[in-house]
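Excluded from the complex is one protein chain; the other protein chains are retained at their positions.
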Amino acid sequence: MTRTIKRANRWFDDRLGASGFVRTALNKVFPDHWSFMLGEIALYSFLLLVLTGIYLTFFFQPSLKEVVYDGAYAPLKGVEMSQAYESTLRLSYEVRAGMVMRQMHHWAAIIFLAAIVVHVGRVFFTGAFRRPRELNWIVGCSLLVLAMANGFAGYSLPDDQLSGTGLRIAYSIALSIPLGGTWVAYLLFGGEFPAESIISRLFVIHVLLLPLAILGLLGVHMAIVWRQKHTQFRGPGKTEDNVVGSRLWPSYALKSVGFFFLVSAVTALLGGLAQVNPIWLYGPFRAADVSAASQPDWYVGWLDGALRLFPGWEIRAFGHTIPAVFFPGVLLPTVSFGLLFGWPFIEARFTKEDVRDHHLLDRPRERPLRTGIGTGVITFYVVLFFAAATDVLATVFDVSVTGLLVAFRVALLCLPPVVAFVTYRLCKEAAALPDEEDAAPVVVRTASGAYVTGHGHQAGNGGDGTPRADGLDEIGSGPRPDAH
Amino acid sequence: MTRRSAALLVLLVLGGPFSVLVTMLHPAAAGQPAGTADGDVEQGRALFTTGCSSCHGLRAEGTRRGPSLLGVGAASVDFWVSTGRMPLKTGGARQAVRKPPAYQRDDIDDLIAYVTSLDPDGPPIPELDLARADLAEGGELFRANCAACHGAVGIGGALASGRLAPPLRPASAAQVAEAVRIGPGTMPNFGPDTFSQDQLEAVVTYVESLDHPDDRGGSGLGHAGPIPEGFVGWLAGLGALLLACYWIGDRE
Partner (left out) sequence: MSDTSRDERRTERAIAVALVLSAITALGLAVTYATGGQVQLEGFLLGLSLGTMGWALCAWGKHLLPPGPFVQQRQHPAEADPEQEPVSRLVDEATGEASTLPGGGTDTEGLDAVGRRPFLVKLLVGAAGALGVAALFPIRSLGPDPGRTLFRTSWRKGARLVTEEGRLVRAGELEVGSVLTVFPEGHIGEADAQTLLIRATEDDLRTRPGREDWAPRGQVAYSKVCTHAGCPVGLYQVESRRLLCPCHQSLFDVIDGARPVFGPASRSLPQLALDVDDDGYLIARGDYDEAIGPGFWERP
């Protein structure tokens, strides 16, 4: 058995000469901190989205052609609806495993976006976006935008009442763009809402264009991580010049593959136990119908909340209109993502300390200002998200929806600075506390490629790019450092 | 009931705090037999005098505290009293809310008999024959006329000025039909010219079917749309995976 493997190995190696690279790859060291796995949740959710999504495309028909329903769901028998809605009903009711696939797909999308957001938060608060990783920060933020866009496109595909309402609002937002808004809306939708071609267009965008873009950028994202090596927290034996952690093979690989199964397990459990987007209860889209509690999926919630909170300031002058929707619907996301993409450069501009590379991470408390700004900004968007739920909150807690809206307007302006200031003060306090030394033994891969073991208290502070080999026991020489 | 409890249990495990929301959205249904208009006028007068006249006046002519009930019809009296909304609780509620009815069925019939004896106008209690009603048509009508306020699954919704469109689950078929015809409170009414008898029966049938919506996808999460879905996705989905990260990865 072993001999067969060895022979096969040799056969491939003679032709590809890959063993050197593979050996380097398998020996690659990844730092072990739990927060470094957040991106993996996103990665594996995406993988699940592709797998379940392919299954769904076998049954979904992206067409607005009207048909009369004659399927298994009695309350809609005989109702006129689009093929898109009908085929979604069919794949939910008549296709075996269709419902669980559809629900897993939807839950995976919800988790995908949540994981990306948490991952971005981790990178932000630990300063992992600093030089030389600005480029990967931009790639990552692009992935966030693409994921959001693709989530919304998918949410809009079944042509149910809820998704139609969402599309109607998206159309109005497109209309609101000054100068070319009507053209943008007409070219995007193929005419005045609800245009015939929107579902088939969204389908191509949802299953081809955006997934391809996401896949490509994911590759770039991970290639850059591979090339630059992962950042790590300060700790015994950890310096700006090394990476301390597990080797890709075997421990990291097994953990990572295992983690893929865990992500799939959670998604499957949700897909089977928790109902998501029950379109049969919402009914087919009718332009004149609407339901209370019409909300987008959570990751678009902040935009919906902004639309609710922004006052009706419509600018009308010189025979033209800048609709109120423009400010929360177009300007706010533009500015939001502009600041997000540009943050590494903004911070470098103001801290003026970014002339060197950073491979050791900050602890959030060490950067009170950045952490304060971060929590303040998060508060801003959380308030916006909850503002998108005012009607649901008003129903559940029996309060006035109009009163709630006013309260949210106040909260949106007051809460972020308060949270930012409190965080800033807390970080200052925490940073002043003495750091407890970690005395656990660690295995370190030195710059020369050797593995050494040592103890935290011996290994020095390891904090400022000063590798200290004294007090470390060499445990054998590994392969040379990676070839880049 | 067991299926619902099982679903609720799953939800408790999965959704944590969200389960509170679900229970709040799902008050237990309280079935009420439909009224018959064969009550006793004299007994009704006595009940009215003690229970209703302080606000509506001795002969239901209305006072500053309450509107005239002349010509409101049997449907109106039955709806308000059988849903427990009348008599009002003392204390400044923004709107009359559903509570256990203060009167037995017989007493309500007596009250109806008395009030309609003062003025026989107004919508009668609709007679319903739901056996042959068109469920799908009812769904279409519901989504076109009712879902805007009560929500697509009838869980209720927020209105302006602190008003709420109540959840429809607790309402009996008769009460739904009465509400459609009379438009209680801030709800518009849908008279026989707007909704034919067939259409009324269709809508009522659909609303009744929403007592047990087809949750073949699992726990219904309160039927409040993407907001609770987002919470479950974050708390149960990402939350569980964060714990897994924490278990797999290094802590320090």
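The letters A and B name the chains in turn, as written, and every chain counts its residues from 1.
Here is the rule we go by: contacts are C-beta pairs under 8 Å (C-beta built on N, C-alpha and C of every residue); 3 or more make two chains touch, one makes a residue touch a chain.
Since the structure is predicted, the reported quantities are computational estimates derived from the model, not experimental observations.
Visitor: Who touches the missing chain here, B:Ala102, B:Leu130 or B:Ala148?
Guide: Hidden-chain contact among the options goes to B:Ala148.
Visitor: Which is it among B:Pro87, B:Pro124 or B:Gly185 that touches the chain not included here?
Guide: B:Gly185
Visitor: Touching the absent chain in the whole complex: find that residue among A:Tyr85, A:Phe233 or A:Phe310.
Guide: Selected residue, touching the omitted chain: A:Phe310.
Visitor: Even though one chain is hidden, which residues of chain A still touch it in the full complex?
Guide: 13-21, 23-24, 165, 168-169, 171-173, 175-183, 185-195, 286-294, 304, 307-314, 316, 319-325, 328-329, 390-391, 401-402, 405, 479-480, 483
Visitor: Touching the hidden chain in the full complex, which residues of chain B are there? Just list them.
Guide: 140, 144-145, 147-149, 157, 159-161, 163, 165, 183, 185-191, 193-194
What we mean here is this: only the chains that are shown with their structure count from here on.
Visitor: How many angstrom lie between the CA centroids of chain A and chain B, rounded to a whole number?
Guide: Going by mean C-alpha positions, chain A sits 40 Å from chain B.
Visitor: Spell out the part of chain A that touches chain B in their complex, as residue ranges.
Guide: 31-38, 41, 73-79, 92-93, 99, 103, 107, 110-111, 114-115, 118, 161-162, 233, 235, 245, 255, 258-259, 262-263, 266-267, 269-270, 272-278, 280-283, 286, 288-298, 301, 388-392, 394-396, 398-403, 438, 440
Visitor: For a test of understanding, state which residues of chain B touch chain A in their complex under the given definition.
Guide: Within the complex, chain B contacts chain A at residues 10-11, 14-15, 21, 24-25, 94, 135-140, 143-144, 147-153, 155-162, 164-165, 206, 209, 213-221, 223-230, 232-234, 236-238, 240-242, 244-252.
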